[in-house]
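One structure, as C-alpha cells, below. Some questions next.
Yeah, one chain of the complex is gone here, protein chain that is, but the others are all in their spots.
After this line comes chain A, so read on.
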C-alpha cells in the first residue's frame, strides 16, 4: 500500500487558502498554446501582451520556417506565348519608328522594344528626320510606365465606362447645339493635320464649337510676328550649320527655344574645319545652355536686350553705329558675314520677333529658313485669355480639353478653376489625374504617345507618323477616337488616319511611311509681306525696365512639367547649376549681396541657400530657393517652369515652386520684386567645385587664332613628368608593361568639347540603357548619385579660362598663393563655361583594377574595364583609387525597396528595365561599362552573319544619343572608323594624362572663336 505521507514543497502549501498554491496548481500542466487561434485572431493579438517566451517561440518558429523554405530553390515558371507574334523573338529587340509629340517635345525617334515592351528611345537617323531627341524625349519611355497614370475614364471622380463618357458628352454637345451654347475644344499644339480635320468635322456638326490652342509655355509673340509677316501661324526655322556669325538675343536655342532641336546644326559649325568655325555671340539675362556655349556672352537685362536688338536692326538695315562697343562689334561681324550671319531672339515681345525677321531678311541669311517653318507651337495667348473671360461670364457650355492642364499652368489658374464651375460639362483628356482633370466632370484617360496612332507635322516639310509600340496598358482612348465617336463616324482612328494621310505621303506607301516614321518633302516657299519694322524697332529702343526683370525659362530636364513624375528627369542635374530635384530663382552675385541672399556649403558638403519671396503684379510666389548664378545679368532673375506640381505625382517628386503662377499673360519676361524670406533651403547639387582653378590640363582650351597659327604643342601640350631627373613626356613613361592591343577590337570613345553643348541627352540614354538607379534628393545631396555619365560644368574665375591659368602661374609666395587660390574658387561675374562629359575612362592602366582585393574589376582585351558585380564585396578601394571619380557605390538596395519609391519599386516602372543589363544590388560598386552589352551584341550579329563588323557599327548609349556628334564611339583598330581618325587628331588629349592611366576615352581641345 502506498504511503499516505504528504510531501510539501514549501511552507506556503500548508496554508490551505493560499492563492499562490492555487495558481501554481493550475499552471502546472499548462495547456498547449493555441498558436493558430491566437495568431489568426488579429484583435486578440493586438490586445494581448506577448510574453518573452512566446515571443522567442514565434521568432524561433518563423526563423526555422524561413530558413527551411529558403533551402528549397525557387521554382521558376516560364510561360510561352500561345500564339507567338511573328515579329517577336524572345531575347531579340525590335525597333519601331514613331514620333514623339506631347505638345512640348516633338521628335522623330526609334523605339527599342523587348518582348513587346518599349524600353528605350533612339534617334531616327534616316536622312531628313527631325531628330535631336533631347533628355526629355529619351526619358519619355519611362513616363509610359508611370504607375500614377489615369487607368480608366472617370465621371465626377468615379470610375466609368467609355460608353458612359460618350453618351454624356454627346448629350451635352446636342444640348449646346439646341441652346446655342458655346463648345470650346482646348488643346495643346498637336501639330496633327488629321486631328485638325476631326476637330473641323466636330465644328461642322456642332457649329458653336471653337478650337483654342494653348501652349503651357507660350511662343505666342513669335507666332504673331511670323504670322504677320508670312501669313502662317508658325515659327521660323534655322539651320545654324550654315551660319558663320550667330547673334542670339535672349534665345536659348540649344535649350527649348521655339521647340529646340537646333543643336545638331549648331555643333557642325562649331568644329573647326580648315581653320574656320562659327562665331557665336549671346546676349542674355539667364545663363542658358546657348550662353554657356557662346564665344562671347553679354549679360543684359531684358530692356537692354531690346535696345541691343534695336541697335542691331539699325546697324544692319540703316548702317548705324551702335553705342555699346560689344554690340557694335557684333553688328560689324554680322554685316560683314552677310548671308552667313543670323540673328535669333527669345525675347517674348512681338516687336523683337518682328525685328529679327527683318534683320535676317535684310542679311538674306542662309541659316534663316522661313519656308520650312516649325509647326510645333500654335498657342494663342489672347484666345486663351478670352476663353477664361468667357468661362467666367458663363458663356461656355461645354469645354473639351486635351493635353492641357490649365489649372496648373495658367497664371490665373484660380480664375480658371472658379470659372470651370459655370461650365455645364467639362472633359479633360489626360494621362494623369492632375490639377485640371481632377476638377472636370469627366476625366478621360488618354494613352501615352507610345500607345497611340497619329500624324505630326513638325515642320512644313515634314509629315511624321506616330505608331503605337505597345498595346494600351490601361483602359484609355485617344482624343481622336472620341472625336470620331462624337461625330458619329464609325471608322477607327487608324483607318481614318491611313486614308487621311494618303495625300501627304509624297509618293511613299503607307507601310513605308510607318516604317520610316516620317515623310520629308520640300516645303513650299513662303514670301514675306511687309510689316512696320521701323516702328517695331523704335518701340524696342524705348524699352525700360523697373525692378527686376524676371525671365521665366524651361529647364532641360523638366521642360513644361508634363513629365514631372519621371524620376530620371527629376534626378537629372541641370547642366548649368548642376542642381537636381529642384527649381530655384537664379540671380547675380551682386544682386544677391545687395539684397541679402546667400548660398553656402554645410558640413556634409551639401549646398544650402536662402529663400526668397517673388512678386509679379498681384501674384506672389513664396519660399523660392535662391541660387547665385555666375553670368546672370545684374537686375535679372531666372525661374524655371514645370515644378511645384502637386497632383498625379509621387510624394518624392513634389518638389520646387510653380513658376507658372508668375507667368502673367503667358509672357516669359516679367517685372518682379524680390525679398528675403526666412529659412534655408537644402539643394541637391552634384557639383560643388565650381571652377577649374586654372587647371588647363582638365579642360584644354585655346582660341581659334592660336589654334590656327601655333603648333599643337603650344595649345595641346603633352604633360611632362620627371624620369631620371629629366623632363619626359608623360605618354612615354610607363610603370607597367604595355599590352599589345593591336589585335581584334580596341574600343575608344571620343568626346569633342567643341561640339558638346551639355544638353544631357546622353545622361538619360545611359540611365535607360544601363538600368542606372534613381536615388532621390537626400541621397544626391549626400553625393551618392549614381549617374554613370556626368557632365561636369566649369566656370572660369577670371573673365576667361586663359585668365585663370595666367593668374595661377603668377601666384608666388605662400600667402599670396593661398589668397590667389581661394579667390579662384569663386567664379567670375560673367564667366566662360566649359562642359565636360565624364564617365569611366576605361584606363588601359587602371588604378582601380590593381587595388581590388577580389579581382571584381579587370581589364578586357578590347579596352573595356570590366566590372563583375557578383564578385564585388564593396570595399570601395577602387572608387578611392579612381582619379576620375566615376565609380558609383550602391549604398542601398534601390530596387523593390519602398524607401526608394521610384520606378524600380513598382511592377509597372520595372518594365523599362533593359533585360540585357544586370540590376545591381546593395553593397556593389558600379560604373560605366562602355555599353559592353551593345558592343557584344554588334560582334555577335557580325559573327552570326559571317562578316566583319561594319564601319562605325559600334555604338554606346551615349554616343548613339548624341545628336550634336560630340561623342563618337568605335574601334580604333579599324582604320576606316571615325574614332581611328579622331585618335590621330591634333586636338586629342586624355584626361589627367600626366598620371599615366592611358584612358580609352579621349577628349578634343575646346577652341573658342575669339575673333
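One rule holds for everything that comes next: contacts are C-beta pairs under 8 Å (C-beta built on N, C-alpha and C of every residue); 3 or more make two chains touch, one makes a residue touch a chain; residues count from 1.
To be clear about the criterion, contacts and distances are computed from a predicted model.
Undergrad: Per UniProt, what's the omitted chain called: "Phosphate transport system permease protein", "C-type cytochrome", "glycine dehydrogenase (aminomethyl-transferring)" or "Electron transfer flavoprotein subunit beta/FixA family protein"?
TA: UniProt lists the chain that is not shown as "C-type cytochrome".
Undergrad: Out of A:336, A:675 or A:936, which residue would touch the omitted chain in the full complex?
TA: Touching the chain that is not displayed is residue A:936.
Undergrad: From the list A:97, A:445, A:805 or A:867, pick the residue that touches the absent chain.
TA: A:867
Undergrad: On chain A, where is the contact patch with the chain that was removed from view?
TA: Missing-chain contacts on chain A: residues 73, 75-84, 89-92, 740, 742-744, 856, 858, 860-862, 864, 866-871, 916-919, 929, 932-933, 936, 939-940, 942-944, 946-949.
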